[in-house]
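Not every chain of the complex is shown here; the ones you see sit where they belong.
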Amino acid sequence: MSYEVKTEAFEGPLDLLLHLINRLEIDIYDIKMAEITAQYMEHVHAMSVLELNEASEYLVMAATLLSIKSKMLLPIHQDDEMEDDFDINVNDPRDELVLKLIEYKKYKEAAVSLQEMEETRNLFYTRPPTDLSELQNSKQLALFEHDVNVYDMLGAFQKMLRRKQLNAPLHTRVSKQEISIKDQMKSVISTLKQNKGRLSFYELFPTRDKTTIVTTFLSILELMKRQIVQVEQNNNFDDLFVLLRKEDLESEFEDEIDE
Amino acid sequence: MNSKMKLMSNIESLLFVSGEDGLTKKQLAFLTNETEEQISVTLEAMMEAYEKSEDRGIEIKQLAGTFQLVTKQGNANSIQKLVENPTTQSLSQASLEVLAIIAYKQPITRVEIEEIRGVKSERPIHTLSLKGLVKEVGRADGTGRAILYGTTTEFLQYFGLQDIRALPPLPEDISVDEMEDSDLFLTKFQETFEG
């Protein structure tokens, strides 16, 4: 006979036993050993295929059940009973198993409440903290702020995956919209107006969407060519700033671009 | 009056940039130069205002020991449209069991976890540490100096708990009539998975 056991449905032998106890409507404190052992063996036989190492756990339990069953058939020795006068149940061979089952059942139930909490928690969302490092000075940055370990790093990575998952469908489903250079020129101008006519080049590219970036870039070039905006930089490698040169140009601008 | 409005505005800004890290009353008091009492009163007023205003989409929650801004539950539907596949994120049964044991018995070693579950638990423990839900909190005395596991702040955050004491009490004594409850438990399970 082969010990191929299919166990995915249960989280181990204790889980299987709890399932049987429940199904057979047996009192957990008074387990009918013959019945449960028979059922357990039947299940283990009926299960097929799984890693040997998990199968072994099921087989160890099978052996335990058989041993309890046989102990219960033995008559209790008179002397033993006298010695253990104070503890009435000490001779019940099922005790250890019952305690184990009860202990396991507690956590199995706790796992169910965790799962419910997980579901509730999934109904509201937080946001990642804003990256404020540009407000920090370099001296501060060079300090190690925390006692971070590899798992903090992985945790950060995990958070990022979660965040990316949030935006993924939009990139595939929605953001394929075509933005015209004309529209983007208007958008750049209105953005500049909202910011008193001056904004860093970087801030004109709030999105990572390639089409939008390219369109925005082309529209800025076009605006420069038409001398509607001007770009300035104070020192090498400093941020570029885009300046709006003409204030009110909406009307002439409209037909100009339509050509 | 104006100053109270200004304080609310300041708190909202601070909570907004702190995101899921949130801030404690003490931190808020320090950052706004106010007393903790003043912060308490103001936070309470804000929480009420958020909840009452139907046009607001965010509210304040106490999570993992800090105050955080979160979206209102009623808007979950439209936010979930932003999420690729909302169901794949939930934890497996094995992970939940191990996590329950760690949460209630911490600090605890792998061997002790396996004793309770009756099966090897290396893999779920590994998964849970990679997800940042549990971590090594020390070493057991004695030979081998086995790793002791405990839950993380991320754990509190993940399950929406203010602190570890906010966990529901562990079912202590399972008496005979409680076995009937386990029927309920199975039914619940079925509902959850079939639903």
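Order of writing sets the labels: A and B. Residues in every chain begin at 1.
The working rule: a residue touches a chain if its C-beta (ideal position, glycine included) is under 8 Å from a C-beta of that chain, and two chains touch if they have at least 3 such contacts.
Keep in mind it's a predicted model, so treat the numbers as computed, not measured.
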Query = Per chain type, how many copies make up the whole complex in this structure file?
reply = A x1, B x2
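Rule of thumb we're sticking to: only the chains that are shown with their structure count from here on.
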Key: Between chain A and chain B, centroid-to-centroid distance (C-alpha), Å   = 13
Request  = Within their complex, state which residues of chain B touch chain A.
outcome  = 16-21, 61, 63, 68-73, 76, 79, 81-86, 89-91, 93-94, 96-97, 99-101, 103-104, 116-120, 129-132, 135, 152, 154, 157-161, 168, 170-172, 174, 176, 179, 182-183, 185-186, 188-189, 192
Ask   = Which of the residues in chain A come into contact with chain B in the complex?
value = 11-15, 18, 21-22, 27-29, 53-54, 57, 61, 100, 102-115, 117-130, 132, 151-152, 154-155, 158-159, 162, 165-170
